[in-house]
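Here the structure is laid out as structure tokens; the discussion comes afterwards.
What you see is part of a larger complex, with each chain still in position.
For clarity, chains are labelled A and B in written order, and residue numbers in each chain start from 1.
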């Protein structure tokens, strides 16, 4: 198959430029601005010394996430959810995904009876906001946990491994990595892949937008995702070492 | 790997008993009660001669879905969403999945400017309600479209192919087909697979509950799903031929 030109001119297996900016705001225990090309998401991690009712007295902590999009993060202004009276289905779906994904790298017993809330707010959107949110939130989470360790509130590091996410899809017949909005709006198949640094899958969400996809296409997409997540994990490590 | 005993005693690749009961209620254009073991979902298809605002005047129809669970469909009573003041995140996530899945087999131009709403209400839950909903809703959708054809409101059959869904997962280390509640609550990996009758994937949603899963596990799960969906499609055909 000859390669269709991507709108951005990137190679099929090329991520957008990724920047992870720690300590972006000053109050949160972790605060990371992640840029994936023109997509920019502010991820904060907030520690609270309480757990939801279903966990009280069990000696375990909780990791949860909330997602939001500023009204003019998008090309056309979208209505503010607070003004509309509640969160929509897409928002709920995304924040449930972020929460599940990050719980997959946390030993909740070692965290103790406290909650870390990951707020992921999209300042600017150009496709792939949920994957950017997961990748950035992981770094904010680590910063928050380090602060708990520095204060000697927890003994054992509750985080095992790293988590990152990337989208892959079939654009004009070709599997490509890290779709931007121009590709996302015109692709046949779109898949969000959350993986850990051991190459294991945490979440896989694939949707055939145009025609159903076959197992060989799936394999090509997963190989791209694997490459992308490896690079993202390396960038997370570098940011956390800075 | 030796086979762990499933709580139901089923073979790893065995579906629960499936019953598709058409014309279960009398008012809807399509009305199907699907039973997958103890899971029972009433799927109705309602035709309305209007489309949502974003489609007006475009000559295309719309397929959408809503999902609900009766308060005592579950072991413990769950609060009624209407009484709580709105649909929760899980409900929204599921009904978005059902709608997307069924849109994948409909030529919306051929349907014309009308909406078919698939209401999937769980009367009794024992795991796998979203997959049962998709499989049953497909049959209700076909019945509704046949009625439109019988009334000569549409010329060309807008439905291409069949859509069915099944869950697969890794239970006590073994890939199994069609998880019931006892398995779902204790499995390591849980995946909902929506496929068409050509063996193509429509939606793939996998979650690592316990440990991350590897590509070889994924392949085993997809093979099971493929077998399950083939059987479900055959049952849909038989029901529609009755």
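Here is the rule we use: contacts are C-beta pairs under 8 Å (C-beta built on N, C-alpha and C of every residue); 3 or more make two chains touch, one makes a residue touch a chain.
Please read these numbers as outputs of a predicted model, since none were measured by experiment.
Colleague: What is the total copy count for the complex if 2 chains are drawn?
Modeller: 6
By definition in this document, only the chains that are shown with their structure count from here on.
Colleague: Can you report the angle of the rotation that maps chain A onto chain B, using C-alpha atoms only, to the nearest 5 degrees?
Modeller: 180
Colleague: From the mean C-alpha coordinate of chain A to that of chain B, what's the distance rounded to whole Å?
Modeller: The separation of the two C-alpha centroids amounts to 28 Å.
Colleague: Using the touch rule from the top, collect the residues of chain A that touch chain B in their complex.
Modeller: 86-90, 92-93, 95-96, 100, 104, 191, 195-196, 198-208, 211-215, 218, 222
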